[in-house]
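My structure is below; once you've seen it, I'll send some questions.
For this view, one protein chain was removed and the others were kept in their places.
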Amino acid sequence: MHGLSFDIAHLLAGGLVLTSFMLLYQDRLYALLNVFALQAFVLFLSVAWQAYAQGAPHLYVTAAIALVLKAIVIPGALHRIVARLGIHREVETIGGIGLTMLAGIGLVALSMVVILRATPAAAPLAREDLALSLSVVLLGLLMMVTRRNAVSQVVGFMSMENGLILAGTGAQGMPLVVEISIAFSVLIAFIVIGIFLFQIRERFDTVDSRVLDTFRGERS
Amino acid sequence: MVLIADLAVQGTEMLLVLCLAPLLTGFVRKVKAHLLRRRGPSLIQPYRDLLRLLRKEVVLADNASWLFCAIPYLIFAATWVAASLVPTFATGLLFSWSADLIAITALLGSARFFLALAGLDAGTSFGGIGASREMMVATLAEPAMLMIVFTLALLAGSTQLSNLAGFMLSPQIGLRVSLGLALVALLMVALAENGRIPIDNPATHLELTMVHEAMVLEYSGRHLALIELAASLKLLLTLSLIVCVFIPWGLSPAGSGVAERFIGIAVYLLKLVLGGFLLALFETSIAKMRVFRVPQFLGAALMLGLLGTLLLFVSRSL
Amino acid sequence: MPSAVGALSATATVITLWCVVGFLAMAFMAVAACVLCRLRDPLPIVSSPDVSSLANGAQPQHNGTPFIYGLCAFVSLLILAAALASLLSGAGGGEVVLPLGLPFVGAHFRIDSLAAFFLIVVNLGGFGASLYGIGYGRHEHEPARVLPFFPAFLAGMNLVVMAHDAFTFLFAWELMSLASWALVMAHHRQPGNARAGFVYLVMAVLGTLMLFLTFGLLAGTVGDYSFSAIRAHPVSTPLAGAVLGLALLGTGSKAGLVPLHVWLPLAHPAAPSHVSALMSGVMTKVAIYAFIRLVFDLLGPPDWWWGMPVMALGAATAVLGILYAMEETDLKGILAYSTIENIGVIFVGLGLALAFKANALPVAAALALTAGLFHIFNHALFKSVLFFGAGAVLTATGLRRLDLLGGLIHRLPVTAPLFLAACLAISALPPLNGFASEWLIFQSILLSPQLPQWGMKLLVPTVGALLALAAALAAACFVRVFGIVFLGRPRSAVASEAREVDRWSLGAMTGGVGLCLLAGILPGVFIDGMAPAVAALIGARMPPQTSLQWLSIVPVAESRSSYNGLLVFLFSALSAGLAAWAIRRFGSHVTRRAPVWDCGFPDPSPVTQYSAASFAQPIRRVFGGLVFGARERVEMPAPGDLAAAKISVTRHDFIWEGIYEPVTRMVLLAASVFDRTQALTIRHYLGFVFLALIGLLMVPALWS
Partner (left out) sequence: MNAAIDATALLLLLPAVSAFILACVPDYRLSARLNSVSSFLTFLVALSLLVVTPAPGPYLFVDDLSVIFIILNSFVGFTTSLFSAGYITHEIADGRFSPLRLRFYHAMYQTLLFAMNLALIANNTGLMWVAIEMATLATVMMVGLYRTHQAIEAAWKYFILGGVGIALALFGTILIYVAAQPVVGEGLDGMVWTLLIRRAAAFDPALLDIAFVFLLLGYGTKVGLVPLHAWLPDAHAEGPTPISAVLSGLLLNVALYAVLRFKLLVGANPAALRPGPLMVVMGLASLLFAGFMLYRRGDIKRLFAYSSIEHMGIIVFAFGMGGPVANFAGLLHMTMHSLTKSAIFFTVGPIVQAKGTQKLTGLGGLTVSQPMLGWSLVIGVIAIAGLPPFGAFMSEFLVVTSTFAQSPWLALVFSIGLLIAFAALAMHLHHLAFGEAQGGEAPAVVPIVPLAAHLVPVLMAGLYLPPALVARFQQVAGFLG
């Protein structure tokens, strides 16, 4: 792979990490969803570039899924849910944004150390991609851990999935099976989450998982 | 022929202790009375008491069981057997190997066991007091006694009294610290076992201080006679034991002739007189202690016995 | 002839195995019968057990009870015969391997002389208990909770003794625990029994896990769990010490070594009495069998210090056990504590044997081991009788508390003397068997100055003193038991209306007492019987006893000590008879009944009698302060005040409070701390995942 295509791939992957940080930084739900859409778009670009660079046309499918589903449909749906529930101002973070960002930087460092040390033999693109996608995965997980709101947890979860897709596409020649499964799972995940959100709203009139947690354990 | 002779000696020994026992009790009482400047009853008063008791009717408590009636015989039998196993004037008696010092202690233990049961049988509070205190005394006196037995047995290499006495006569024996400790402990235990002052007062019927008398409170007539006789036998036994182990001189060994036997008897009687006198002297010069001081007294005996044993264990390797 | 001898032994093994199968089949039959009854009558009316109806002899329907117990008795007798034949023929070898159990090892069974001896103990006890059960079982309210487990329990104990590989052994061991646990839980409605069952089960599993570890050390490295393979690969010295410790923990928890004894006084009273007899008299012995098998047989030559912990624990167990018994007021509880005491005595014997064996003094070792084994046999006998007697009291009155009993000697004229005889035996009084075995133990202590180690020199005399103390306390304890329960005046209405129990129960007790007397007056026969087992473990034996003059026993050599139970017995009987005859002949035989005198202060209320607690008070004042931290407080009202005076005693069980309570507290505390994780939010759980991930990623990141 020549220099330019490597640089572009690298840039796009880096953009994904950046958007992850932006996700961490948000304190409004609408803004969060918008940033998530942005991340999905970056993912689309990245996957599309990989498809072009690797000459693997099946990756375009993945890219398209990312664009349509994650950048447009899901954020839109979530927008509507948030609007209907009227919770757009509530993103409660744990431990403050600053601390979260610091932790995020630590996570990126960790993933760099872990992956780059481990893969001296692998193709450079795969290495970089893996490191960056691990960062995205960890940042998504961090987001799930530091957000109380169910919608933002779902966003964190999907951000993790984005990282996984980045990793999958970065791996040279990874069979189609995986892409389909990812798309498939995102679809199902969305459905399930949709059902759950629907029910949760139906029963508790809020998607704050704290309310869900009131019971938390022994049946009383 | 030898067997018959042996049997005769054994029989004599048994009869001797049986006959001597009340005399010893009477002697001690007499000496005590003299020491207290009283005239005191005659020496043969205990015999008269026993005979009178034997002739009297037995008054049984309503609640008394068959065991209550059987116990005097059992106590008497156990004590008598124990007493006849102790070499008095002769060693190497026919049946002396059938029970050793441990068995003698245990036989006395059986007698005590039954006596305590008798105390509980009528279902009175005094009987209970006596029984529980007696067993308390026993829990310390018996291990102390066994420790003494251990000390002696370790020295002599046998728990058999005849062998023990034989060993004490032999020149191997020197002046041993362990022996001294054992002697002191044995004296203390002997006082406790026989319910003498300072542990118990054989003459008292003051309710709260009595131990032995409380248990036999409900006995009368021939039953009481047997128990009194057993008590006398026990005193004699203890004294014989002490003199046999610590002043073994004059004991006639197995297979000796009639003359030697008689000398043995004479020496034995002398020893008894001496022992009875010392006992009376001791009893008149000391006051009875409170019941709950007794454990300390006996605990000391136990410790002395243990110390004696330990010293032997340790010094064997030196 | 060795092949023939081996064949004989194998035959005995096979016969015994078939008998065990018979036990299991009986258990299965009982289960099937219960299930069938249940199916026929799906909604039985559950009646709660009623003490008064029990005392009045109201008997529920029992069709299977005599059948099952009778069969059990028969099968026990069969095994007993097989084991006796095997022991007396002196056959070793004859291993039977079945393709059961652990697949790559198989189930090994073998009856060597040690196993044969213990089979005799087990099945003698089993026979007695079954016989007793034929009568006693009729009073059972829920026989379905007893009948299936009783044969299974017997099967378990027999299998433990026969097993000759680690897995089969532990399997049988745990089967035995489980069956006895089920029997403890038979009267599950009574308060406290659930706790008893719980403590018992946990202690049993603790013991089993320790034995797992023991066998892990013994066989784990080789990977072959058969005993012959273990014997062929002895462990190294430091490891062997660890094995000894683990074996002490594992078998001690079942045998009742202090401080692992806590379950005994809870579980033994809770079970039906014939089961208590088995648990106390036999199961604890099976635990000792396990100890002997592990330490004397499998572990190889002992180190000199091995005897010390065994002896020290044994002595402590003996004294503490009997002191606890002195304080206990539950009849069966006292018997259970007294079992602990006797276990201690036995362990002292075993410890001495270990010490002698390690110092190459085989004859002394043989003496000590014989003493231990003889005491095992004796204790199985008299403890069974005592529990049978307690069961008879329970049947007659429905009561176990000493303070409600009394005067039963009048109401139970046959049980009382039998119980008394067993009390005499357990108090080590001549001429009964308890004395014979304790005498042997004392004799072996007297041989111990030959031991060269200083630790031994200091320990052994102390142990001897403690044993003597325990023996004296045991006498006091059983005076208390017999005196309070059988003598005096009845302390409750039920006790005054008790009725003698059935013939089967009395027969079982009579048989036990007869054997006690026999073993007491002819100890030499029994010692010679045990000689093959001792010789197999030590390599030496006590000199043959039965050929001696007058059937006396001489532990080591003629010149030293001897004891003749027969003569002492005859002698005493003769003296007592002589005295009785003389008095009949010369004295008065007039007897008059009159009210009790009591120094002139008789009180008709039975409450004024000495109670169990007051009987124990002097001894508590001597030892209680140290051992129980006991404090008495007397509240004496001022003169003129009509209020009652009060005495109250506070006691501490230092072992329970010092070991078990803290452990329980710690476990519960940890449970509470961990339990907080049950009530966290999803976010927190995600946090756990996150932290686990980061933590694990750090490992490769920081690895090199």
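For reference, chains read A, B and C in written order, and residue numbers begin at 1 within each chain.
Here is the rule we use: a residue touches a chain if its C-beta (ideal position, glycine included) is under 8 Å from a C-beta of that chain, and two chains touch if they have at least 3 such contacts.
What you see is a predicted model; the values in this text were computed from it and never measured.
Asker: List the displayed chains that the omitted chain touches in the full complex.
Answerer: The chain that is not shown is in contact with A, C.
Asker: Just to verify: which one of A:L12, A:A37, A:V108 or A:L130 makes contact with the chain not shown?
Answerer: Final answer for the missing-chain contact: A:L130.
Asker: Touching the left-out chain: which of C:G22, C:G64 or C:G197?
Answerer: Looking across C:G22, C:G64 or C:G197, the contact with the absent chain belongs to C:G197.
Asker: Among A:A9, A:L23, A:L43 or A:V114, which one touches the chain that has been omitted from the display?
Answerer: In the full complex, the listed residue that touches the missing chain is A:V114.
Asker: Given the full complex, what residues of chain C touch the hidden partner chain?
Answerer: Chain C touches the missing chain through residues 35, 38, 42-43, 46, 99-104, 166-167, 170-172, 174-175, 177-178, 185, 188-189, 193-195, 197-198, 201-202, 205-206, 209-210, 212-213, 215-217, 219-221, 223, 225, 242, 667-668, 670-672, 674-675, 677-678, 680, 682, 685-686, 688-689, 691-693, 696-697, 699-700, 703.
Asker: For chain A, which residues reach the chain that was dropped from this view?
Answerer: For chain A, the residues touching the absent chain are 114-115, 117-119, 121-122, 126, 130, 133-134, 137, 141, 144, 153, 157, 160-161, 163-164, 167-168, 171-175, 177-178, 181-182, 184-185, 188-189, 192-193, 196, 199-200, 203, 209, 212-213, 215-219.
Following the convention adopted for this analysis, only the chains that are shown with their structure count from here on.
Asker: Spell out the chains that contact chain A while also contacting chain C.
Answerer: In this structure, no chain contacts chain C and also chain A.
Asker: Can you work out the whole-Å distance between the CA centroids of chain A and chain C?
Answerer: Result: the chain centres lie 68 Å from each other.
Asker: I'd like the Å distance between the centres of chain A and chain B, where a centre is the mean of that chain's Cα atoms.
Answerer: 98
Asker: Averaged over CA atoms, how far is the centre of chain B from the centre of chain C? Could you give it in whole Å?
Answerer: Chain centroid spacing, chain B to chain C, equals 36 Å.
Asker: For chain B, what residues touch not just one other chain but two or more?
Answerer: Not one residue of chain B touches more than one other chain, so the list is empty.
Asker: Mind listing the chain C positions that touch chain A in their complex?
Answerer: 678-683, 686-687, 689-690, 693-694, 697-698, 700-701
Asker: Per the contact definition, I'd like the list of chain C residues that touch chain B in the complex.
Answerer: Residue list for chain C touching chain B: 406-407, 409-410, 416-417, 420, 424, 427-430, 435, 439, 442-443, 445-446, 448-449, 452, 454, 457-458, 460-462, 464-465, 468-469, 471-473, 475-476, 478-480, 482-484, 487-489, 550, 552, 559-564, 567-568, 571-573, 575-576, 579-580, 583, 586-599, 601-603, 606, 608-610, 614-619, 621-622.
Asker: With touch defined as at the start, can you tell me which chain A residues reach chain C in the complex?
Answerer: For this pair, the touching residues of chain A are 94, 107, 110-111, 113-114, 117-118, 138, 141-142, 144-148, 153, 209-210, 212-213, 216-218.
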